[in-house]
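Below is one structure, written out as structure tokens, with a few remarks after it.
Excluded from the complex is one protein chain; the other protein chains are retained at their positions.
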Amino acid sequence: MLGYAFMGKAHVNGYKTLAYMTWPSPLEPRLVSIAGRNADAVAEAAARYGFERHVTDWRELVADPEVQLFDNGGPNDAHAEPTIAAAEAGKHVICEKPLGRTADESHEIWQRVAAAGVKHMTAFNYRFVPAVRLAREMIDRGELGDIRHFRGRYLQEWGATSAEVWRFDRDAAGSGALGDLGAHVIDLARYLVGEIESVAASTRTFYPGRDVDDAFESVVEFANGAVGTIEASRFAPGRKNAFSWEINGSEGSIAFDLERLNELQWSEGTKGFRTILVSEAEHPFWQWWWPHGHMIGWEHTFVHELRHLLDAIANDTDVAPHGATFEDGYRAAEVCDAILRSAGSGARERITYR
Amino acid sequence: MLGYAFMGKAHVNGYKTLAYMTWPSPLEPRLVSIAGRNADAVAEAAARYGFERHVTDWRELVADPEVQLFDNGGPNDAHAEPTIAAAEAGKHVICEKPLGRTADESHEIWQRVAAAGVKHMTAFNYRFVPAVRLAREMIDRGELGDIRHFRGRYLQEWGATSAEVWRFDRDAAGSGALGDLGAHVIDLARYLVGEIESVAASTRTFYPGRDVDDAFESVVEFANGAVGTIEASRFAPGRKNAFSWEINGSEGSIAFDLERLNELQWSEGTKGFRTILVSEAEHPFWQWWWPHGHMIGWEHTFVHELRHLLDAIANDTDVAPHGATFEDGYRAAEVCDAILRSAGSGARERITYR
Amino acid sequence: MLGYAFMGKAHVNGYKTLAYMTWPSPLEPRLVSIAGRNADAVAEAAARYGFERHVTDWRELVADPEVQLFDNGGPNDAHAEPTIAAAEAGKHVICEKPLGRTADESHEIWQRVAAAGVKHMTAFNYRFVPAVRLAREMIDRGELGDIRHFRGRYLQEWGATSAEVWRFDRDAAGSGALGDLGAHVIDLARYLVGEIESVAASTRTFYPGRDVDDAFESVVEFANGAVGTIEASRFAPGRKNAFSWEINGSEGSIAFDLERLNELQWSEGTKGFRTILVSEAEHPFWQWWWPHGHMIGWEHTFVHELRHLLDAIANDTDVAPHGATFEDGYRAAEVCDAILRSAGSGARERITYR
Partner (left out) sequence: MLGYAFMGKAHVNGYKTLAYMTWPSPLEPRLVSIAGRNADAVAEAAARYGFERHVTDWRELVADPEVQLFDNGGPNDAHAEPTIAAAEAGKHVICEKPLGRTADESHEIWQRVAAAGVKHMTAFNYRFVPAVRLAREMIDRGELGDIRHFRGRYLQEWGATSAEVWRFDRDAAGSGALGDLGAHVIDLARYLVGEIESVAASTRTFYPGRDVDDAFESVVEFANGAVGTIEASRFAPGRKNAFSWEINGSEGSIAFDLERLNELQWSEGTKGFRTILVSEAEHPFWQWWWPHGHMIGWEHTFVHELRHLLDAIANDTDVAPHGATFEDGYRAAEVCDAILRSAGSGARERITYR
């Protein structure tokens, strides 16, 4: 594992928990080695989480023959090189989103890793919220009919800070709210509705001197004829982690809000919205958890995601369609790039994939 | 009054109710005459609502010396000529929205009526929801700080119908969801946030053979630097009359949903959203109604709106800023036109006012 | 009409509105005469609302041959004598709740009025909320199966006041939160679930020196085997007019909150709760109002209630079961009395009806 901060903690917890909660697990995770630049901090992380070894140079992870899966939870500018190197050393790889800082970088990562023949996953963990998987299943079964609209927004409130965070730096992050939050919305839009064909967008940087976007707004057109909006902002006071979306189809509508992640709102036809408390034994992922009504949290998405990856490795099955591959990471990046292009050009930008 | 259907009923109820509920009323409304094309139906409407006379040609209303206020609740293609004629005959005028079918037509109505020197009001009744007025007051007092975002959507579900309705006909209506629903969103965006400077939009017509938009999506940029989205659709199952909006400012956020019109959600700073049940004695318009918690409905917006107009007439005060004038009707039409232009051109369209 | 304050205003609005909104009305209401103790105030009320006459002694109403319906919106200690006198003078009567201050007084009113052979109605207006009527229809159709639980609470917040209000005086009001708020809950419990067989209760007076209850709590057992709670308080900060109830049956559950009176929550079986926005053309009372999603308010309950009474008078039909008769007023009073007895005795009190 590369990185021991926010994402590292979430991934470690995923591996440790899946081992006994998703019993029997297809593979027994072994925490071999963790890499981080600060020697003391990485040593403490290793002690805390039970890694066998800790190193300060990710190259040692790549060179370590006992490492079979390379988990990259580092900042965006540490995605490409280590991930490619690990794959080319024959390790399966999972990388935090956004895959690269640009579509070019993402494409390069995808191509090189795919050529290495290992399993690869972009950590779009919200695909693994039970309510989101249920939504996908409902759409696949045709319960919403033809999709007409997708409206997704990811709102947070912490942008008005003078703190120096790599997420505010274009070199390290690539973009601001777009790559950090918007990429999640774009990925779910693709997962639930289909490919995005064009975008028309505006961006804003509210905080003086910052060189990434604090917010963006976009109109999106899908290949299947649906149309909608995708937005994200770090300047929405009162919205802590409000990733919410709504889909309208010819046969009904569904709506979701990450701040109430155990609930899916469903209007069957025009009957009005029903709150599905997604926790029944037959709901996705719930065979591993608790009696209905005993809710789970945000961190559980990583348990599900990493279990899915171990399954794919153990049984040599595809990560797609429910897991996001590096191709999905690349495709989200194309949409992000098009949003930035449109914000600059003022034109509706068509998205083409290489 | 011209028209006795949906809007006619709402306006008549407004006049009758304000007379004793907003006591003492600045003017005593007298229902002099009502016009409609169907002789039997207009006769029954006159009997039902207590009009002294009923006519089948609106020109008789214009010629009637006892008519002092001309209330136009007819379809969009019956807005321009009667309204202008009434104003030029010296009558004050109120006209349903959208004012005209295009910015050109709206501009013509505004200019001709303004030249006549009478009071004029575009019936953007949602300005007169107590929660909306409260929102405006909060913004005026600076309680939200600098506005960063406006997100407004007006969703309905009845579009998938083969019924022949003038609202689906471009000649009669001008546009579809845009002029019918979107105009309301645009007006509140202007009322609460300020002028819109540019739009980038897409439209869709889902129903075969229809020549107006069933839905539109747009990114909007405001003159004050705020940015957001405006959307409307008649193809959102489960959404009956869901006009909802959210505003994020530097000092807090507010949110509203017409389906729960007595509530305003307010996050003071980042404290989280509080439900203000807008019904306290000190809240806008509540001096006329009931003890707190005894909620009012949609129709009350017309009571407040028409009371405001009678005030302006009786005391020769301005309809603006809380009432929408014909200038506001025209400005909303410019934004509507720009949305259609952008949908066609694929370019972000700048809005200029004549 | 006796009384021109809160209830008088609500009833007058009901008569005036039903005349054109529930078109054609079975009877054309004529506002003949209004009585009140303050000569100036009653004169102004007559001018405001359009009564033909105004008097300071209710006996003049009783003696007035043109008065055919006597509407008593006075305080509780002015219910018995005028209502009985009016009925005995051959006038139909409607009286605000609670019918009398005790079961004895209520029984006397009911018996004397019934003997006079006129129509009588206790103004339990919440039976005429569309969502409540819909609930009753669902129960009648068996959609909830056997009823197991009723939980009703009516919470307000204004009790901590030194204001001198007749509602805080036992002689004038009979009881406090019990007769004012609790009576509504009891009536809906009877309307929706059935007769109450026993109660076990506690009361509290929080405000020093007051001689009525500020709050009560009770366990109720129904004749059909259902069991639940009925509560009310004037000391629940944040609850403006929060009359909420929930019913659990063998086939599903429904829930309601007066602060969102246009909504009924329904769990069909164990599917989870769906928000029915009660405003479809086929919903109770909605043939008279607006397109769906255009919500109505608290005052509309009186329009429906008085329309129902006029129907009964015009067509000589029964006020029951959807309207509350004086027998219903009496029966609610028996439950209220039993709650007070139980609070005093500490024993579960059985309710018997005379």
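Read from first to last, the chains carry the letters A, B and C; within each, the first residue is number 1.
Methods note: contacts are C-beta pairs under 8 Å (C-beta built on N, C-alpha and C of every residue); 3 or more make two chains touch, one makes a residue touch a chain.
Only a predicted model underlies this, so the values are computations on that prediction, with no experimental measurement involved.
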Which one, C:236, C:277 or C:313, makes contact with the chain that was left out?
C:236
Which one, B:256, B:273 or B:330, makes contact with the chain that was left out?
B:273
Can you say which of C:136, C:271 or C:341 touches the chain missing from this structure?
C:271
Touching residues (missing chain, whole complex) on chain B:
271-277
Which chain C residues touch the hidden chain?
148-149, 151, 153, 155, 157, 160, 198, 200-204, 206, 215, 217-221, 225, 227-229, 231, 233, 235-240, 248-253, 267, 269-273, 342, 346-348
Absent chain, residues of chain A that touch it:
6, 10, 12-13, 16-17, 20-21, 23-24, 48-50, 156, 239-242, 258-262, 277, 279, 290-300
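What we mean here is this: only the chains that are shown with their structure count from here on.
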In terms of CA centroid distance, which chain is the most far removed from chain B?
A
Which whole number of Å gives the spacing of the CA centres of chain A and chain C?
54
Between the Cα centroids of chain A and chain B the separation in whole angstrom comes to 41
Could you tell me which residues belong to chain A and also touch two or more other chains?
271-273
